[in-house]
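This part shows subunit A:
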Amino acid sequence: MWIELLTKVLIAGAVLTGILSFGGVLTWVERKQSALMQDRIGANRASILGFRLLGLFHIMTDGIKMFAKEEFIPRTDHRVLFLLAPFIAWLFSLAAFAVIPFSPELTVAGYQVTLQVANPEIGLLVAFAMMGMAIYGVVLGGWASNNNYALLGSMRATAQMISYEVALAAAAVGPLLIYRTLNMQEIVIRQGQLYNGWLPLWGIVLQPLAFLLFLVAGAAETKRVPFDLPEGESEIIGFNLEYSSMRFGAFMFTDFIEKILVACLTTTIFLGGWQVPWLADDGFRLGGALALELGPMVVWLLRLAAFGIKVCALIYVLMLVRWTLPRFRYDQLMSFGWKFLLPLAFLNIIVTAAVVLVLNL
Partner candidate 1 sequence: MSEERKMVKVTIDGNQYEVPAGTTILEAAKSVGIEIPHYCYHPGLSIAGACRMCLIEVEKVPKLQIACYMTVGDEMVIYTTNERVKRARKAMLEFHLVNHPLDCPVCDQAGECGLQNYYMLHGLYISRVRENKVKKGKKATQIGPHVMLDQERCILCSRCVRFCNEIPKTSELGMFNRGDREVVDIFPGRELNNPYSANVINLCPVGALLSKEFRFKTRVWYLETVKSVCMRCSRACNILIDYNIRRPWKNDGRRLSRLRPRYNAQVNDWWICDEGRFGFDFVDAADRLTVPLSAAGGAQAHSGWEAALETAAARLRQAASEIGDVAVLVSPRLANEALYLLKRVLAEQLPGTSVAFSSLNEHEPTQDDILRKADKNPNTTGAEFLSLTTANAEVKDHAYLLQTAKKGNLSALIVIAHNPVGLPELYGRGWSEALDKVPFKVFIGTNENETSRKADVVLPLAAFAEYDGTVTNFAGRVQLLRRAFDPLGEALAGWELLRRLGNALGGEYDFGSAGEVFDELAQKEDKFAGLSYGDIGELGVKVNG
Partner candidate 2 sequence: MPEVKLIKRFIETENGHRLREFESAGGYGSLRKIIGEGWDAQQVIDILKASNLRGLGGAGFPTGLKWSFVPKDIEGPKYLVVNADESEPGTFKDRHIISGAPHLLIEGAVIAAFCIEAEDIYIYIRGEYYEPARIMEQAIEEAAEAGYIGEDFLGSGHTVRVHLHRGAGAYICGEETALLSSLEGGKGWPKLKPPFPAIKGLFGKPTIVNNVETLSQVPIILDKGAEYFASLGIERNGGTRLFGVSGHVKRTGIYELPLGTPMKELIYEHCGGIRNDRKLKAVIPGGSSCPVLTAEQAASINMDFDSLAGIGSMLGSGGLIVMDETTDLVQILWRICRFYAFESCGQCTPCREGTGWMTRIMERIAKGEGTVQDIDDLKEVAEQIMGNTVCPLGDAAALPVVSFLSKFRADFEAQVGPRRVHAGAVVTQAEAEEN
Partner candidate 3 sequence: MAITVKKIDASPKMNLLERTYLREILRGLWITNRHFVVNLTRHILNLFRIKAKPGAVTIQYPEQHRGYHKRLRTAHYLAHRENDDGPRCVGCMMCETICPAKCIYIVPTEHPDPNVEKQAVKFTIDMGRCVYCGFCVEACPEDAIRMDSGRLDICSYSREGMLWDMDRLLANHHDPAPYKDEEKWLDEEF
């Protein structure tokens, strides 16, 4: 009992630390990646003892800056809400990671260990629920700011996030019809099958349209370009107008966490989670024959790495999109979500349901 609790705490701690660190690194990645894409150099000034490490210290300096800046709190009747809002968004985004299966189970000293904090049967619903809760942070922040522009910004954000939440969930229904489970670990295991002995039956193979829809809706959920209408760093006054210092930092950091979350969910549902193609529990198998035998620990590490690589690749793509496409107009955003994404998602569900019914998978 105590050992299990301790293990869970350790795992949760590892996940939390990992996600937060990764989020921090993403701030640097975003700068550097965008710089390379645009023939620039990007942040490279912060140095410790003359070492710059390609600008990696900017993660620290940004943090220091955020903490050191003057905090300005507007005169508002909802001071507590104002102060809490960024952390509501932050907290719920992080909570969603509890159900993400970063790795398969591993038996260590008789204990079943997995890099997943919790594995409920309704894991995916928990993730969606947490993502939905994160909207409250934005809404409350805008409202408690006692500023019309911030309020308008938060209204836009709410409308956008709810709209795309629907499309996001609808897009996930397709694969779920095939997997017939909401258990995240189970979803991943289901994708371990091979078609004809060589094609891994990942979600993306079975549901390519759903994958695209999910990715687009997920990008919209993170409120980033081209869907950055809620805040629009330079042009539109956003919901975080009145925030400064670390509270503003929390909002911004939430974006990065959400981005990781969306990448993790996409990986889990569509990219086979921690699955490595043709890697079975005892080693690589090609055409049913064992090609390379590997120990369980190696396999576990390979699968963990596979998850990481997939997430990174997705984040790269998301960032590529963020630095390539221009922002939507608000009416375009709404009609895109409701008139394009959602109908397509429904179509996908119907077709999938029909196919599943006919083939009796």
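How were these picked? Simply put, all candidates are chains of the complex that A comes from, given by their letters.
As a convention for this text, contacts are C-beta pairs under 8 Å (C-beta built on N, C-alpha and C of every residue); 3 or more make two chains touch, one makes a residue touch a chain; residues count from 1.
Since the model is a prediction, treat every value here as computed from it, not as a measurement.
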Candidate number, among 1, 2 or 3, whose chain touches subunit A in this complex: 3
Candidate 3 contact footprint on subunit A (complex, rising order): 33, 35-41, 44, 52, 54, 317, 320-321, 323-325
